[in-house]
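See below for the structure under consideration.
All protein chains of the complex are present and in place, except for one that has been dropped.
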Amino acid sequence: MAGNTFGKAFKVTTWGESHGTGVGAVIDGCPPGIVLDLEDLQNEMARRKPGQGGASTTRKEPDKLEIMSGVFTLPGEEMPRTTGTPISLVIYNKDAHSKSYDHLRDIFRPGHGDITYMAKYGLRDHRGGGRSSARETAARVAAGAIAKQVLASFDMDVCAYTVALGGIRAEKRNLGEITKNAYYCPDKVAAKKMDERIKQVRSNGDTVGGIVEIVAQCPPGLGEPVFDKLEAELAHGLMSIGAVKGVEIGAGFAVADMLGSENNDVITPEGYASNNAGGILAGISNGEQLVIRVAIKPIPSIAKEQHTVNLRNEEVSLKIGGRHDISAIPRVIPVCEAMVRLTLVDHLLRHLGPYEEEEY
Amino acid sequence: MAGNTFGKAFKVTTWGESHGTGVGAVIDGCPPGIVLDLEDLQNEMARRKPGQGGASTTRKEPDKLEIMSGVFTLPGEEMPRTTGTPISLVIYNKDAHSKSYDHLRDIFRPGHGDITYMAKYGLRDHRGGGRSSARETAARVAAGAIAKQVLASFDMDVCAYTVALGGIRAEKRNLGEITKNAYYCPDKVAAKKMDERIKQVRSNGDTVGGIVEIVAQCPPGLGEPVFDKLEAELAHGLMSIGAVKGVEIGAGFAVADMLGSENNDVITPEGYASNNAGGILAGISNGEQLVIRVAIKPIPSIAKEQHTVNLRNEEVSLKIGGRHDISAIPRVIPVCEAMVRLTLVDHLLRHLGPYEEEEY
Amino acid sequence: MAGNTFGKAFKVTTWGESHGTGVGAVIDGCPPGIVLDLEDLQNEMARRKPGQGGASTTRKEPDKLEIMSGVFTLPGEEMPRTTGTPISLVIYNKDAHSKSYDHLRDIFRPGHGDITYMAKYGLRDHRGGGRSSARETAARVAAGAIAKQVLASFDMDVCAYTVALGGIRAEKRNLGEITKNAYYCPDKVAAKKMDERIKQVRSNGDTVGGIVEIVAQCPPGLGEPVFDKLEAELAHGLMSIGAVKGVEIGAGFAVADMLGSENNDVITPEGYASNNAGGILAGISNGEQLVIRVAIKPIPSIAKEQHTVNLRNEEVSLKIGGRHDISAIPRVIPVCEAMVRLTLVDHLLRHLGPYEEEEY
Partner (left out) sequence: MAGNTFGKAFKVTTWGESHGTGVGAVIDGCPPGIVLDLEDLQNEMARRKPGQGGASTTRKEPDKLEIMSGVFTLPGEEMPRTTGTPISLVIYNKDAHSKSYDHLRDIFRPGHGDITYMAKYGLRDHRGGGRSSARETAARVAAGAIAKQVLASFDMDVCAYTVALGGIRAEKRNLGEITKNAYYCPDKVAAKKMDERIKQVRSNGDTVGGIVEIVAQCPPGLGEPVFDKLEAELAHGLMSIGAVKGVEIGAGFAVADMLGSENNDVITPEGYASNNAGGILAGISNGEQLVIRVAIKPIPSIAKEQHTVNLRNEEVSLKIGGRHDISAIPRVIPVCEAMVRLTLVDHLLRHLGPYEEEEY
């Protein structure tokens, strides 16, 4: 049983490889009647595409999103609406340099899925990492952009930003700053240091990790205990991003050192006095802001020489040239947002409110 | 769409509330022909039951596991075998003091799901937390104990232990120690400090959090990219435990400060030179030990006075007496093991190996 | 991947064998707040239990339904309400004569699943057919009885009756008659002939088949094209009843001989002029009465001598004594109703209506 579908009500199935025809997704379960703003969808794509500031690859992909089904423009309207039938979307690959991967056909790059894909499937498309390439996340961002428009109808929104990069921490959460620097960092001073750090690391042929924080407005009542708790599904979605090695909600790992009396969020008639819970109690949103952080590992494709093995388990050394990012940040930011959006819209549609006879 | 089922091939559905008839589970998809060692199953139950050392409640529950279907003892055999049909199991509630919860009928305890269950469902069984009680995890441990016996046939095993409690860190990983102290701590010296810390916190009417680490032997090839990656499903399962607020794999959040050249695990003809990946590459196990850590929040039921609101959103104050644990550790340890076991056996059964014609 | 769960929103998982502890079900996804009339639930159980008129076994089972979770009686109320958490229900086996099956341990009864269960699972619980026994349907009827009460809130109801038995056809559809004879036959004259036919067949040590028709009131808009069309899911549910060998909707197999101009139901401002469609167009209910018929095969356990093989593939002959029905009718009638109810309540909860912004 393969696992290329995310969600149970708003089901997103992605397909595609780095150097094939393209990547795409089918969304089954999008509510009917939602007006799609195609320009906004394309803007979301632009945030993930290659060439985003100092840390990015130079691969040129227009990443034009094409919708092949599930929408219809009603007479007299200008923008298409969803029809309730499956939305098929595709982003064609344009700038794939497959030849430059020929020397990697038999070599397992450290930190990549080359060796595990071979172990699992017995063969693999080695070009650009094939299915394990981060290019697959373009399809997630596209589906997430549609989810964003569904959520907007419920006044829900998601925002992700960088709180650590290459050892530099953001001390402030000034969200007005995040579109003003290449790292989506909410701390102007930290952003400047991050830029310097990235330049230094690039010149060393190395890469860096970081931490992304995601916040979201969410009404109370979402989440499906006991296994599909909201935090469990958020963790599932975010941990399915290749670069993510850790997920925490609210106070997260800091709870290990807290007392119950410190960690409990006091409830007052005006609301919660704190938000250590990160907006979720017992698997169900409590109406406070959702707060999630994910750990982003350094890009494994480094220019420095590395030791590894080939298909015949012989030792070989490897320098990865190509056009690679120095960090998954900032391009992973819209992917994090997409996974949170997909999780929230799925739970919005899964939620069965208190039963009312007149509801049908 | 409710969410009380875990797994897609080895499907476990739990049911039950803290003060109802009992808690139970139905396992659909257990392979046929597996001999069940009932004594071992009961031993696993004993590890989660109340009264586990210094941090535990005094509620007395025998937690006897009864299997109602799906097994059959063949003529001439002593132990039952699974038949491939659904295994229904139940653990009856024996020592539920429902009366002692009467005063909580209209009050939302801080840090608990009282307020969110009411928001979601419009009514709730307030007795002992109802469905949101940690008592539900007895059913998970029971199902996990069966999963353990399936995994044993594949030489797979899972082990969890405490690496932090109340601010005390284990510096060593001496797994021989973990059954010798009440906290399943692999560091003898730290375990002693933890015991002192627990006593102090108890006398203050407070509770503490900690960190649990889980390791597992796992063959290469398990995990279903791109959404049901092994780490994503592990995170899903573990984050669905009420006390867990964070999950990390391998180097985890430490990757944020690492360089690519540090984080990449060099592959040699003899195996991996390090295990920052925690045994998973691109969502698929690589044959190394799985290493996962989870952050455990302090038990929210504290003896200290707290402020909160009631059903009518009026401010009230609250002191929780009852029979509560000081920390979810150590009783959450077998629950963590159970969720990892359930995830692994599910992926074992989901895995489709390289295609071979003669396989049928 | 086993298949003991029915439904995607109102998910029913059954468990249990003929001669084990009992049979039961877990319902995950029942809406919260629904008042359960326990007496009515028990009445539904009574309709399926052994000893229903001339065609039935003499096995005595009280078939008392016990609900173990998922309900809570609010202060000041007399009847329990669903809480939105899993409903676990059990019907214990009381009158199982396992010894009388000892001689069948190694013999494959014709027309039964003995031989296929052994082929599939490699071992089997031979007592009373084990999991393949019709006793499992008691759990379906119990879950269906709860579904009935959810449907009642939406003014939906389901009714099944016998239109053929042992070669006798009902010519009339006088639904007032169906509770007045032992065969739930809507034709008084036919019912009398059926009774004579059953007596004759019983004296010959043989059994008979028949046809059950099911009608239901259903609002327009239910059904999920293109694969989970309403008729497809109804067929799935009904064909999963052991005795059913055919399913047809509306005009059914008669369409093979009809012209398009005859079969099309003319639409008028007052509604449809006919109902050849059986209430479903393109997989979605159209507001007309649902009309479904299922073919019921003769009970395979016959008193006449039969030839078959044993585990060692040796020819043996067999006379089945025991306490068996002459026909699955009438006891299969409430099972048919249950499967239609479960399908309808599932689709009611799956249906996403035209999108309205204020709906949340």
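Letters A, B and C name the chains as they come in the text, with residue numbers starting at 1 for each one.
Definition applied: a contact is a pair of C-beta atoms (placed from the backbone, for glycine too) under 8 Å apart; a residue touches a chain by one contact, two chains touch by 3 or more.
This structure is a prediction, so every number in the text was calculated from the model and none was measured.
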Inset, instruction - Among C:Met45, C:Ile178, C:Ile284 or C:Leu344, choose the residue that contacts the chain missing from this document, as touch is defined above. - result: C:Ile284
Legend entry - Of C:Met68, C:Val201 or C:Ala216, the one touching the omitted chain in the full complex: C:Val201
Inset, instruction - Identify the residue among C:Phe72, C:Tyr121 or C:Tyr183 that touches the chain left out of the display. - result: C:Tyr121
Legend entry - chain A residues touching the omitted chain (full complex): 1-5, 8-9, 11, 13-17, 20-24, 26, 28-29, 32-33, 66, 68-70, 72, 74-75, 81, 83-88, 90, 105, 120-125, 130-131, 349
Legend entry - Footprint left on chain C by the chain that the document does not show: 1-6, 8-9, 14, 108, 110-113, 115-117, 119-123, 131-132, 136, 164, 166-167, 201, 206-211, 220-229, 231-240, 242, 245-269, 277-278, 280-287, 295-302, 304, 306-309, 313-315, 350-355
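Following the convention adopted for this analysis, only the chains that are shown with their structure count from here on.
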Legend entry - chain A and chain B: spacing of chain centres that average the CA atoms, whole Å: 27
Legend entry - Centre-of-Cα separation between chain C and chain A, whole angstrom: 45
Inset, instruction - Scan chain B for residues touching two or more other chains and write them down. - result: 1-5, 8-9, 14, 120-123, 131
